[in-house]
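Next up is a structure, given as structure tokens.
Just one protein chain is left out here, and the rest sit where they should.
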Amino acid sequence: MTLNVGVIGTGMIGQDHIRRITHVLSGARVAAVTDVDLDRARTVADDLPGAVVHETGQALIADAGVDAVIVTSWGPTHEEYVLAGIAAGKQVFCEKPLATTREACERIVDAEVAAGRRLVMVGFMRRYDAQYGAMKAAVTGGAIGLPLLMHAAHRNPSVPDHYTSDMIINDSTVHDIDVARWMFDDEIAAITVLKPRRSTKAREGFNDPLFVLMEMASGVLVDVEASVNAGFGYDIRGEVVCEDGTVELSESAGAIIKSAAQFAGRVPQSWPERFAPAFDTEFRAWIAAVTAGGTTGPSAWDGYAATVACDTAAAALHSGQREPVVLRERPDLYKEA
Amino acid sequence: MTLNVGVIGTGMIGQDHIRRITHVLSGARVAAVTDVDLDRARTVADDLPGAVVHETGQALIADAGVDAVIVTSWGPTHEEYVLAGIAAGKQVFCEKPLATTREACERIVDAEVAAGRRLVMVGFMRRYDAQYGAMKAAVTGGAIGLPLLMHAAHRNPSVPDHYTSDMIINDSTVHDIDVARWMFDDEIAAITVLKPRRSTKAREGFNDPLFVLMEMASGVLVDVEASVNAGFGYDIRGEVVCEDGTVELSESAGAIIKSAAQFAGRVPQSWPERFAPAFDTEFRAWIAAVTAGGTTGPSAWDGYAATVACDTAAAALHSGQREPVVLRERPDLYKEA
Amino acid sequence: MTLNVGVIGTGMIGQDHIRRITHVLSGARVAAVTDVDLDRARTVADDLPGAVVHETGQALIADAGVDAVIVTSWGPTHEEYVLAGIAAGKQVFCEKPLATTREACERIVDAEVAAGRRLVMVGFMRRYDAQYGAMKAAVTGGAIGLPLLMHAAHRNPSVPDHYTSDMIINDSTVHDIDVARWMFDDEIAAITVLKPRRSTKAREGFNDPLFVLMEMASGVLVDVEASVNAGFGYDIRGEVVCEDGTVELSESAGAIIKSAAQFAGRVPQSWPERFAPAFDTEFRAWIAAVTAGGTTGPSAWDGYAATVACDTAAAALHSGQREPVVLRERPDLYKEA
Partner (left out) sequence: MTLNVGVIGTGMIGQDHIRRITHVLSGARVAAVTDVDLDRARTVADDLPGAVVHETGQALIADAGVDAVIVTSWGPTHEEYVLAGIAAGKQVFCEKPLATTREACERIVDAEVAAGRRLVMVGFMRRYDAQYGAMKAAVTGGAIGLPLLMHAAHRNPSVPDHYTSDMIINDSTVHDIDVARWMFDDEIAAITVLKPRRSTKAREGFNDPLFVLMEMASGVLVDVEASVNAGFGYDIRGEVVCEDGTVELSESAGAIIKSAAQFAGRVPQSWPERFAPAFDTEFRAWIAAVTAGGTTGPSAWDGYAATVACDTAAAALHSGQREPVVLRERPDLYKEA
């Protein structure tokens, strides 16, 4: 049985997921695509035997030949498509963010709660990374005691000229926000954002790097160095400090070369290089869950909480103050483990 | 377009490849199976929608609904099925060994040469492992000079009671034999096998570990420690020493845990754990090549050369002498890079 | 020519330095000792051929047979002995802290400035550690650009029952304070101290771990995790993040053992294990400098700045606020590189 998937948004990440579903993974095919740029959608569809091009996301969602929907369009359009998917009773995989405002996320949560079952998975792929998985297993396994702190670094080699400090939070740190919530099965209580010395590679007025401090409800303190002009690579670091030990992401394995007075290994150069296996695992899990009649992984609640935390972090960046993260009450639908 | 694959041999590795094709990879489905134990074949087929069970490998190969064949049966039966596949003009993926005797391998090579095109790929999955790939890139890239030596270790945690010293060569070292030929794009000229101190975990008369020395035609010396009662894990090591540097397989990445006075990482515990991604990549390459009308990867010649090298190593083990590896002339079919 | 050294304070660290001078290093001998516990001083002297026991530190300093003085007594007594040493025109090596209050440190600085030459070295041994040295060489070498952040962790396996949160700052973090000033050749502008989740191994009211944030005058942000019940070892971590790369202290080298499904290396278990070579190097440098007629290394100004930073950190711990570090003007005596 092959799952027929419709993809809304055929930009870079949309195309990557289409490639994944078509050429890498079993169990699903891309049956329909659409994009704000219809020519791009048609070009993509040319390589997809039997795929239909729809003029709008709404039409795609309504297509009876589409079993489930992937939303990889521009962030501000996510709400509309996710709500439509829920209304149609179809499973939706939505790339982060779930939606760009707290209110939009709440409308999605409300709709899903009203539907009475989970229909949305949000694309926080780190939860499917083998190293993060091993880290969480160590933290929850109990052998090293209760967690007290987490140190993280999110380093991008470079960013486009239009990048802003807020985007460091919304595009980069959002992953660390989700990791913290998932790792400790806890909500973030407050956020402070510090501005270390500015990289000379960042233009005037653009605070890069940032140093984000998240206080979990339990008291666990998570610090995140977010740098987007690191130059040397795409370097994702993490260490959880527990009472009796620590657990740390290792450097990526690979061949170690000795030459010219040093031993050296490769640092990944991009997020696809670093997280390709995690994306594969993530979609494999989603296809399996949807085929079995449900969904899995990060929920609309997780997407909502991440968006609120990003908003709070942005407020903290601008206020220079510690800002509390205020969430609505968690609906029962999201209370299962 | 989905490739319809028939699988001959539904034991452990056959089932693993069926799982891979069915649940992991895109582009192929298992359309038919058979096994010497037909009940086992039927049980396996029960989970494969639309799969036919054939009473014999020959019948499976003859099935018009089977586009290509995977041979994962008992080694001594490989020759028959590979020859039948060639005769039927169907692409064959054959797990190692290609065949268990030099003569059988020669008959396969002759048949393929007579067919005038490659129809056989042999399952030396290490060629598809990311670390070995990085190692080969470093060796052939030129930055560290010509290769001079290679050190290797092949450590299994344990083996069944019926295991013999010859099986250390045929089941374990055969992979190192193929790696050496592939890494240096060269043939093995001679082999010597030494017997280090016997592990007390090996029964009387069973030489474990072995130390296998392979002299490549170029003079590169490859040493392989082959241990099959290593206990602590499935540990595959390799370092190529070149004139200006070395390249070494790193430890597997994963989380590093600090506790109780040490920092520690995981050693893989089995070949599926260590090489699962390599198997996926290998089959992805085969499916793509067969779908495109050809094949790829290790050839019948590679299978032949590996079997001859294993025979030579076994002779060297028993004679205690350096034994030359004698190969027939390489047919033009196998002379491309 | 052998330097005759007098040691004031024969407790644990005093005895360790006496052992070092007597049995490890060349160029000096312990000619005199004293201690608040004279019996202890006499017991120590019994193993030191020709060593005199003085009843007071002042008498020891006045002894014509004492060329230079090591102060390893209780912190609050440092001021008196250092001032006496300066008054006597003798070189003084003073273990940290230089003195326990800002005012006491200022009196020492004033006395040394009045003397017109440096007579005091403060025992910040990390400056003599090979790894920190390599880190500083990388930071100042320019190949990885200007420094932006530093991440540090100071983990003690355990502490005595009487330990307090202030002692985490004064006894542990003081080293990170000096490292930051030295690494960036800069002063600390402000300090904030956060209280992560409390370890259940710390008694009620004792904040362990602490998370100390130091803003350097240049804007470089230094974060220090200070844990004193880490259990698994004495683990000192550091990473400087520069514009084009990072430099990190590696795990201590040693033998790597593979067994029981893991590869593992040792984490040091105490500060003597981790820093013994640094202490040796530090004293070798001091003996050489004093023998040559001067001193070297961390100055009275460094000791003063560290004490002020500790005071500020303690204030920040109790206020919960970001506290500015206010230093007097740096005298010319300390303006050389």
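Labels for the chains are A, B and C, by order of writing; each one numbers its residues from 1.
Criterion: contacts are C-beta pairs under 8 Å (C-beta built on N, C-alpha and C of every residue); 3 or more make two chains touch, one makes a residue touch a chain.
Since the model is a prediction, treat every value here as computed from it, not as a measurement.
**Student:** Out of B:42, B:107 or B:201, which touches the unshown chain?
**Tutor:** Selected residue, touching the omitted chain: B:201.
**Student:** Kindly state which of the options B:6, B:85, B:245 or B:268 is in contact with the chain not pictured.
**Tutor:** B:245
**Student:** With the full complex in mind, choose from C:15, C:246, C:299 or C:312 the residue touching the hidden chain.
**Tutor:** If we include the chain that is not displayed, C:246 is the one touching it.
**Student:** Which chain B residues would touch the chain omitted from the figure, given the whole complex?
**Tutor:** 145-149, 151, 153, 194, 196-201, 209, 211, 213, 216, 218-221, 223, 225, 227, 229-232, 235, 241, 243-246
**Student:** Just checking the interface: what residues of chain C touch the absent partner chain?
**Tutor:** Counting over the whole complex, chain C touches the hidden chain at residues 1, 21-27, 49, 130-131, 134-135, 137-138, 143-144, 244-260, 265-266, 277, 284.
**Student:** Name, in rising order, the residues on chain A that touch the hidden chain in the full complex.
**Tutor:** Touching the missing chain: residues 231-233, 235, 251, 258-267, 269.
Basically, only the chains that are shown with their structure count from here on.
**Student:** Rounded to the nearest whole Å, what is the centre-to-centre distance of chain A and chain C, using the mean of the C-alpha atoms as each centre?
**Tutor:** 44
**Student:** Please work out the Cα centroid separation of chain B and chain C, and write it as a whole number of Å.
**Tutor:** So the centre of chain B lies 58 Å away from the centre of chain C.
**Student:** Two-or-more-chain contact residues of chain C, please, as numbers and ranges.
**Tutor:** 231-232, 235
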